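So that we are looking at the same thing, I have put the structure below in structure tokens.
Note that one protein chain of the assembly has been removed; the remaining protein chains are unaltered in position.
By letter and in written order, the chains are A and B; residue numbering begins at 1 in each of them.
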């Protein structure tokens, strides 16, 4: 039997969410971004007649990739090697940091340009590079803004989604020698960043990017971008390092197409992003440009343990961000509230699985299970179902049931005896009737202060439905 | 006023009515409206002893407790041709999640699956099983501006979208005025609204603002829990406005029973249609 204990969940998410709800800048930024993603995605889907079939296909491709992941990874590695590149394997974030730093130091690199990489964020690569004397230079506009602000991404596709234009202007004023240059329009801001970052592309020793997919057939890393920074990062320096994870594999180029067809549409409502680039190995004699060295660093970080588990489907994720764009909780509190590189519904599942810290237990609980995420996920990951499994896991791992859990259990026990349940309800209702006097609703209720702090609660009708029904049936009898 | 269609050479469908906890406790009139509707549609209605569908336990890490409750319900309702529920949320718990609770080796699984086949949310049952069209509309609300909140589980687990709109047209001559983001969660979410009350408040505030912006004088929905949340917020925001939006369950309107005050309200509203 579980003991009854006052065991409050760590209040982190709740405290953070309060701060986020009160943060005017954040709320302004969320408001501006909010429905844009939703409408653009819908418009892109409406332009073609068979998006649901494209989703099915993408889901099949992801399942097929994981089914023989070991073979595909080894084949990928073989092909990368044949193309003059090298694959490195990291079990932990720490190993990945060491590997990347080692590769940079071998090149005597002082600077590294960076394209957006969520795996890089997952392992805190920037801090590690800096500490090792390699200056990381973010080149994605959103990531660049965040580097100036010393902040983390709050969205997996639009990292600086939480920043308003005014905040970015202030950051640029503080950090750039602007002189006469204007910053009024978004175009001015973009031009300013373009000018500052352009030189860095040309001078960097190493370029570090992520990858959206790894194509096993040929040992190819595929990268999807709009700005063009990823390509300049991958192409101009002498060394190109890809930081990515083992789950990004797809078997063939045709399989890559199946993913590309849902990725852009789900993420930004684009049929395809401006740039889709496929990098295979190092530059050969025939190539007109490209890096002399090509390294792929593969991160596991507990992913291999999820294979074959009840959470395997989470590895289908293609990082499109649609789930957070459609999540009313994410849209209310923003990404930082999740305290993880992976926010929103996908993060609420992935973070407790990859990090498995006590505080992460809150994340799968902070959902109404409205199901909107699952309904838009291009690879049909049952996100609420996985969150529910994580809630079960939390209870299993817990030594002491909290007050609320104990109440749920008691309620269930009583509910198994409908007669008891009905009498209990009637008893409650009598209490309520005494309490309410003639009021149609309550402004405060003990035990329900979470409710009545923000809303009224209607006074129940005189007795329960079941009692009234029984009464009516009796009266009907001749 | 409205006669029962009695074209029955066929035996009447025997329907077990599962009213759900919130209806049982807070607003029994929805249960009676549902029963009236089902009877008008030619069913025999039965109310066996019942309790909770188990959703609270299911969503709070208690699969064993849920399984026990689920099996209880299956047994209590097994004798009826259909089980009808005036809630997409509890309907979704049963239809979508009960089978997941019993693994393939469990001998009860077959019975559970067969049971789920005959479980229906009210508006789906009326449109898709009975194709219910009243001989005469129960109300005429054609002059009213009314909006509809699509509750999440109903919408996404049971595909309830068109059913209520079809029935409102047939039974109350009403065309719904759609609000913005009608398919976005109201922030109720069971224990969520208490545990994460500030986030929930933000969500219900958005919902209520969309309702008000639609210009509606009444908002309807198919799940009492969401409606309690919405009504409670509307009333908290405008305690002294006698013209604030009224909140009702769709069954009340379909049955033409507006004599009970709207949720959380003192006096009956909108009886003009009578």
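We take it that a residue touches a chain if its C-beta (ideal position, glycine included) is under 8 Å from a C-beta of that chain, and two chains touch if they have at least 3 such contacts.
Here is the rule we go by: contacts and distances are computed from a predicted model.
This complex has a chain not shown, and the name its UniProt record holds, of "LUD domain-containing protein", "ABC transporter permease subunit", "Monooxygenase" or "Acyl-CoA dehydrogenase family protein", is "LUD domain-containing protein".
Looking at the complex as a whole, the chain kept out of the display touches A. The hidden chain makes contact, of the residues A:274, A:428 or A:471, with A:274. Listed residues A:106, A:194, A:356 or A:439: the one in touch with the omitted chain is A:194. When the missing chain is restored to the complex, the residue among A:242, A:258 or A:320 that touches it is A:258. When the full complex is taken into account, the listed residue touching the unshown chain is A:304, out of A:42, A:111 or A:304.
With the whole complex as reference, residues 29, 32-33, 36-37, 47-51, 53-54, 56-57, 60-61, 64, 67-75, 78, 83, 88-91, 95, 99, 139-142, 145, 158-161, 163-165, 168, 186-187, 189-191, 194, 197-198, 201-202, 216-218, 220, 226-229, 231-232, 234-236, 246, 251-255, 257-258, 260-261, 268, 270-284, 286-290, 294, 298, 300, 304-305, 307-308, 312 of chain A touch the missing chain.
The working rule: only the chains that are shown with their structure count from here on.
Across the complex, chain B meets chain A through its residues 19, 23-29, 31-32, 35, 47, 49-52, 54, 56-63, 65-66, 68-69, 72, 76, 100, 152-153, 155-157, 181, 183-185, 187-204, 206, 228-229, 231-233, 235-236, 260-261, 263-266.
Against chain B, in their complex, chain A makes its touches with residues 13-14, 17-18, 21, 35, 328-329, 332-333, 365-372, 374-375, 385, 388, 391-396, 404-405, 408-409, 411-419, 421-422, 425, 428-429, 440-441, 443, 448, 450-451, 453-461, 463-466, 468-469.
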